[in-house]
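Dumping the structure here so I can ask a few things about it.
All protein chains but one are shown at their positions in the complex.
The first chain written gets the first letter, and so on, giving A and B; residue counts start at 1 in each chain.
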Amino acid sequence: MTHRWGMVIDLDRCTGCEACVVACHAENNIATVGEQEASRSRAKHWIRVERYYEGEFPDVKVKFQPVLCQQCDAAPCEPVCPTFASYHTAEGLNGQIYNRCIGTRYCANACPYNVRFFNFYNPAWDKPLDLQLNPDVSVRSVGVMEKCTFCVQRIKAAEIQAAAEKRPVKDGEIQPACVESCPTSAMVFGDLNDPESEASRLANSRRSTKLLAELGTRPKVTYLQRGSWHGGENS
Amino acid sequence: MPVPPAIYGLFADPESAERGMNALNRAGISPKRIVVMSAEPFDEYSFSQMDQATPMPWIAAIGGAVGGILGFLLARLTQEAYPFPLITGGMPLLAAWPTGIVTYELTMLGAVVTTIIALLLSTQLPNWKPKLYDPEVSNGKILIGVLEPSDSMRAELENRLRGAGAVKVKVMGVRP
Partner (left out) sequence: MAAKTPEQITDDLLRPLSGISGRYGLGAALLAGVTVAACCAFFYQVYAGLGVSGLRWPVFWGFYITNFVFWIGLSHAGTLISAILRLANATWRRPVTRCAEVITVFALSIGATFPIIHLGRPWLAFWLFPYPSERGIWPNIRSPLLWDFFAINTYLISSVTFLLLPIIPDMALVRDRTTGLKQKIYGLLALGWTGTPKQWHRLETAMHIMAIAVIPVAVSVHSIVSWDFAMAPVPMWHSTIFAPYFVAGAIFSGIAALILAMAVLRKFLHLEEYLLPIHFENLGKLLLMMSLLWFYFVFSERLTTWYGNEAGEMPVFWATQHGSYAPLFWAMVFCNFLIPVPILAVKKLRTITGTAVASFTVVVGMWLERFLIIVPSLSHKYLTYSWGTYRPTWVEITITAGTFCGMALLYMIFSKVVPIISIWELKAGQHHARHGARIVQPAEPKEVEAD
């Protein structure tokens, strides 16, 4: 049975520490763009923690929501790419093939979650940070779109290892960088085709909700939160 | 290329050109040897009526159909041509609507290209060395003439053209 990778993020556990953001940068060779470019919204945070404030001081409520590529089953970014750089893999991931990308940026416009990023310049690392690049992940050049891959290099590595050892992939064996780094274990990654996996179990919880589900994108990231943002029962 | 002999008259207006044409007809010249040239189309005059109807619209339609078939095949076959299916957005591999759009565009392209080719072939253009031409045509004169007239007819044709009102009558084709 093929895998169908999904993620569950517990918003009631998320503290907004942004360790996941840093870990993602480190794992996936995402360069920082510098202060000036960041002020021009050119930063490429494959996962970002969105902050929403409600109420007036001292009764302020803050919600932290890590937003990353939802790996939608009906991804709007996929059909619009003219060169098949954005496509759906057999394991349910939305793949981004950098070599095919010619940079029309249509996928980024079509993505309702705004989780796709463009290399406006050639990425650069100040020495000695260039020594820290992950050899399992390609470095993207200027003019190419990029986004969260669910750390597909880790998925592939675990699958290859499991195949070599002639055993199935164990639940929890694959941990994308963000999931691994989360100090409150708010993020869980697993096989949604396996009803016993923790990700499947949590996705069926009463607190589960999906981001922008009404758009029909069928995202595979489930958010757990007690009560909806504006109060009242979540649907 | 040697210029074949010809005799023609240059007429200043369509009415006299009409008379010239009638004069040639009365002299018994077969329409295949009569040449007419003008700087604008004179569709409503008989001297422009020598042409048979063209099947160009049908040719364009056939060209469009061929284009449509090619478009359909392009849209279908290329999506299946991978070693594995490239699924995008939960849409089917052979999506009907986009196939329709590509088929339609290539149908129209086929019709247009076929029309151009049909035009060039039926008018035998480009032909930078035409059998007979006189730049006076561009000054508004209408040329009505006969290709390769027999020597005996030459004088009579000259008179008839002049009598019909030709501004100038020229004889061509004297080879050194």
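By our rule, a residue touches a chain if its C-beta (ideal position, glycine included) is under 8 Å from a C-beta of that chain, and two chains touch if they have at least 3 such contacts.
All values reported here derive from a predicted model rather than from experimental measurement.
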*Hidden-chain contact residue, picked from the options A:R13, A:R100, A:R201 or A:R218*: A:R100
*Residue in contact with the excluded chain [from A:V144, A:A203 or A:L224]*: A:V144
*asked:* Tell me which stretches of chain A touch the chain missing from the display.
replied: 37, 40-43, 48, 50-52, 67, 76, 79-84, 99-106, 108-110, 112-114, 117-122, 142-145, 211-212, 215-217
*asked:* Even though one chain is hidden, which residues of chain B still touch it in the full complex?
replied: 14, 18, 21-22, 25-31, 33, 35-51, 54, 56-57, 60, 64, 71, 74-75, 78-79, 81-83, 86, 88-89, 91, 95, 98-99, 101-102, 104-106, 108-109, 111-113, 115-116, 118-119, 122-123, 125-130, 132-133, 135, 137-140, 148-150, 153
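Convention: only the chains that are shown with their structure count from here on.
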*Which of the residues in chain B end up touching chain A in this complex?*
84, 86-91
*Which chain A residues qualify as touching chain B in the complex?*
73-81, 84, 86-88, 90, 218
